[in-house]
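Yeah, one chain of the complex is gone here, protein chain that is, but the others are all in their spots.
Chain nomenclature is as follows: A, B and C, assigned in order of appearance, with residue numbering initiated at 1 for each chain independently.
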Amino acid sequence: MPAPRFIASDNTSGICPEALDYLLQANACDDLAYGDDAWTQRAVEGLRQLFDCDCEVFFVFNGTAANSLALAAMGQSYHSVICHELAHIETDECGAPEFFSNGAKLLTASGANGKLTPEGIERLMARRDDIHFPRPKVVSVTQATEVGTVYSREELLALRSVADKYELRLHMDGARFANACAALDASPAELTWQAGVDVLCFSGTKNGLAMGEVVIFFNRELAEDFGYRCKQAGQLASKMRFIAAPWLGLLETGAWRRNAEHANAMARYLAAGLDGLPGAELLFPPQANSVFVRFPPPLLAYLRELGWTFYTFIGASGVRFVCAWNTTPELLDSLLADIRLALDAGLSETST
Amino acid sequence: MPAPRFIASDNTSGICPEALDYLLQANACDDLAYGDDAWTQRAVEGLRQLFDCDCEVFFVFNGTAANSLALAAMGQSYHSVICHELAHIETDECGAPEFFSNGAKLLTASGANGKLTPEGIERLMARRDDIHFPRPKVVSVTQATEVGTVYSREELLALRSVADKYELRLHMDGARFANACAALDASPAELTWQAGVDVLCFSGTKNGLAMGEVVIFFNRELAEDFGYRCKQAGQLASKMRFIAAPWLGLLETGAWRRNAEHANAMARYLAAGLDGLPGAELLFPPQANSVFVRFPPPLLAYLRELGWTFYTFIGASGVRFVCAWNTTPELLDSLLADIRLALDAGLSETST
Amino acid sequence: MPAPRFIASDNTSGICPEALDYLLQANACDDLAYGDDAWTQRAVEGLRQLFDCDCEVFFVFNGTAANSLALAAMGQSYHSVICHELAHIETDECGAPEFFSNGAKLLTASGANGKLTPEGIERLMARRDDIHFPRPKVVSVTQATEVGTVYSREELLALRSVADKYELRLHMDGARFANACAALDASPAELTWQAGVDVLCFSGTKNGLAMGEVVIFFNRELAEDFGYRCKQAGQLASKMRFIAAPWLGLLETGAWRRNAEHANAMARYLAAGLDGLPGAELLFPPQANSVFVRFPPPLLAYLRELGWTFYTFIGASGVRFVCAWNTTPELLDSLLADIRLALDAGLSETST
Partner (left out) sequence: MPAPRFIASDNTSGICPEALDYLLQANACDDLAYGDDAWTQRAVEGLRQLFDCDCEVFFVFNGTAANSLALAAMGQSYHSVICHELAHIETDECGAPEFFSNGAKLLTASGANGKLTPEGIERLMARRDDIHFPRPKVVSVTQATEVGTVYSREELLALRSVADKYELRLHMDGARFANACAALDASPAELTWQAGVDVLCFSGTKNGLAMGEVVIFFNRELAEDFGYRCKQAGQLASKMRFIAAPWLGLLETGAWRRNAEHANAMARYLAAGLDGLPGAELLFPPQANSVFVRFPPPLLAYLRELGWTFYTFIGASGVRFVCAWNTTPELLDSLLADIRLALDAGLSETST
């Protein structure tokens, strides 16, 4: 077996230097537990500055919990959450939103490029309006989306408008929120509360931390007793500073955005290298840090033999490559070379 | 305000050198996510060796989750869990066991030195036996206990015996399991499966990690689909190696036990210094790394003014001091000096 | 075995004639389902008139569900409910409040005659105020209490006052609410919203129905989407009119109060017959329809042999007798005769 070569996900990367530096600083001496330490307070303030908003901020361990707890705080068990059919909360959380909410249902809509549309929401709202089906209460969007595209500010405002019409709350799964800011050259505020987002789950893990996500309530009423909710749900870290300090490292050094810009640039680089290759078909516009491409099936097996890691969840032959803060052009060149070589050798022609 | 001086809990300490070393090693290159990395596999094997048992091992983020998920796997919502009235799962988890189990009830018994007794369990079992009250299914013990004492092997076997009588499962909250092993000079196997424990929650956080606990099923049937349970409950780390590698550091270097022995020794040192002081009354035998002492109330206020941090949860005047892997004799000398000075100055006489 | 003689509970009685009459009327022709029928609307209006209040009214199947759903609507999973240690929701619902709320904890206080006191609530509120323990959100009182006593209007107002101090909501378990109204010669309004009660669960089952309880929200905000909650929780009857029509029978004929007055009178009659008997000790003032009496243990066995049914849940020798809408003086005379005969024969002297 050749050594694995990592291009499958931004969660195969490690801790970026800026985050590590702060983690080591936080380890220099003892500190208070459960977020009463100085690092946590500074990180909360840093996020308020970043978003230019007096928001409520909570740190949790991972994205499953961040999204599920946020959704649970936005509705009740007999409510439903409208999301795209490819939304991570629907496809990859093993029923966590249902579990944390004690039974809320996800209602899915289709939409080009992995994006919910006002029409998709309208269709779901028109379908039912009776007590025998969970009442829609939340719209959830993923920014950047699961297929590497981004919602423009105008698209977000259009969703907010239909959400207002039906008194729906707007949740943003920001697993790759930094990548979206970088892609759109927009400020965090512009893509969240200024576009009507009530709650954002902002991922640090995919942005260069070991672990740690933030749930940010722009709609502060929804945050009532949310600290208790986190504690009860096993999401209050006793040594909180080891989540907060690395976050502060991302914020104070600007690494949060630099990391995202780099990852996006690498994805563009990879997409450019794939574009036009006979046998390679880009499936979505590569707006953030992911590239989806359809290859001849034999090529997939060949790449795996060479140690390349990747997922195929858009059909059996739709490959996802994800770039991270530490993805190098060299790695991508090597990947592109392997692909070109294989395609030239006629692998594509043997595909079924 | 003077700088805080940390003696309140073993979760104010940072990451011990051995764990940090492995964390940095794990950060040297990318690796697979969700536990498919090499570190996680090695840590699982390390734990199996440590326990001399082909157990099932799962890593989660914190103790709230470890205990609550384990208990949820051991019963259903209409079952109950028998524990001591001072058990952490009853007093300090904000209802997490009830939440993860979707409603299981905790039934508490009293018992000297924070320990459940066979008689206490018998009394609870005798109380009810009808469908209108949750059926007892699990006995939960904390080893070392919340008041710094330990269950001997014989005590555990006696609890197992009564558990067998009523077909109850035996759960061990091992927030300070390493300290118990050190205190009793016993192997992990002797204090768990050899004493009839079905599931152990073994804390890394209090033993020198940034975060990370292990749920260990000696009764493997109870582990069926437990990985799904963790995932759904927001307890599957994507970058799992940053929990597993530090654990491996504890295991491979022996730090897990050395840290505990040190903390225990420091607690004995502190207790010895307090013993016999007029005005200071030791509340429990200091068998692990905690010391509980009753002081005149004015002394508490005085110590707080000097920056000493501590909790008082055994009555208003019962102070808990906890030693950790990095507690120094110098810190304890300084604490004892402050206490002696105050008592000599007559603070005790002004107590109400 | 002699035939059972029923004095154990008001749920061994059948359907009273007034309720049965309306049930049969409702069966005369088809009608709309899920509460869209005419009977349900009339019953809701009847309850609004009875309470002199534009309250929100929901019918459910039984008391377990009524109380648990009401409590779930009054708080979240990380909240707690303060109740008396003898409260039915704590002692006899198999964890239903915890289940429906997804984990809320019940905090119990003692209090003479089965009644919560302001001091009891104050003590619980003083105990904890941190994120590691569920935040109190609701006070629950049972009217009449589980031991056959009643809260006076003044006592309710005093509880409301302390509830206001801590922003707690006030829930009333009205399993025997009609008996309380009769006992205090008070109107339903005086004992509920005029005393600050937010939500009442009013039992029809114990008042002469086959089944069917009402959840009444005087605090209408708490009723938001409660219909969805009932549906999701399996408490929306498709043929709702068979719950609503019997309720209407109770209301329109005045049977709801007449039944309660009769049951209360029977309890007084029984208590009078027991009072002063050597060997019989009344345990609580018999203010509603229950009589609690301590007998010599051999008497209990003897009565059981004769077919008398009763519970003993206030200690092993504390007997509960409950009178219902159809309890007759003849039955009570027969019971009293059996008791007197046994006591005269010296059964009491053999007691341990």
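Side notes on the structure shown:
We take it that a residue touches a chain if its C-beta (ideal position, glycine included) is under 8 Å from a C-beta of that chain, and two chains touch if they have at least 3 such contacts.
Not measured: the values here are computed from a predicted model.
Taking every chain of the complex into account, the absent chain touches A, B, C. Per the touch definition above, the residue from C:11, C:117, C:187 or C:253 contacting the chain not shown is C:11.
Touch with the chain omitted from the figure is made, among C:177, C:242 or C:256, by C:242.
Considering A:91, A:152, A:253 or A:334, the position touching the chain not shown turns out to be A:91 (whole complex). Looking at chain B, the residues touching the absent chain are 34, 76-79, 102-103, 131-132, 134-135, 225, 227-229, 231-232, 236.
By the touch definition given at the top, chain A reaches the unshown chain through residues 77-78, 80, 91-96, 98-105, 131-134.
Mapped onto chain C, the footprint of the missing chain covers residues 4, 6, 8-9, 11-15, 20, 23, 26-33, 60-65, 68-69, 93-96, 99-100, 102, 205, 210-211, 228, 231-239, 242-243, 309, 326.
Keep in mind that, in the parts below, only the chains that are shown with their structure count from here on.
Of all chains, the one whose mean C-alpha position sits at the greatest distance from that of chain A is C.
Looking at which two chains touch through the most C-beta pairs, you get A-B.
Distance between chain A and chain B, defined via averaged C-alpha coordinates, is recorded as 34 Å. With centres set at the average Cα position, the gap from chain B to chain C is 42 Å. Separating the CA-averaged centres of chain A and chain C is a span of 51 Å.
For chain A, residues that reach two or more other chains under the stated contact definition are 102, 228, 231-232, 236.
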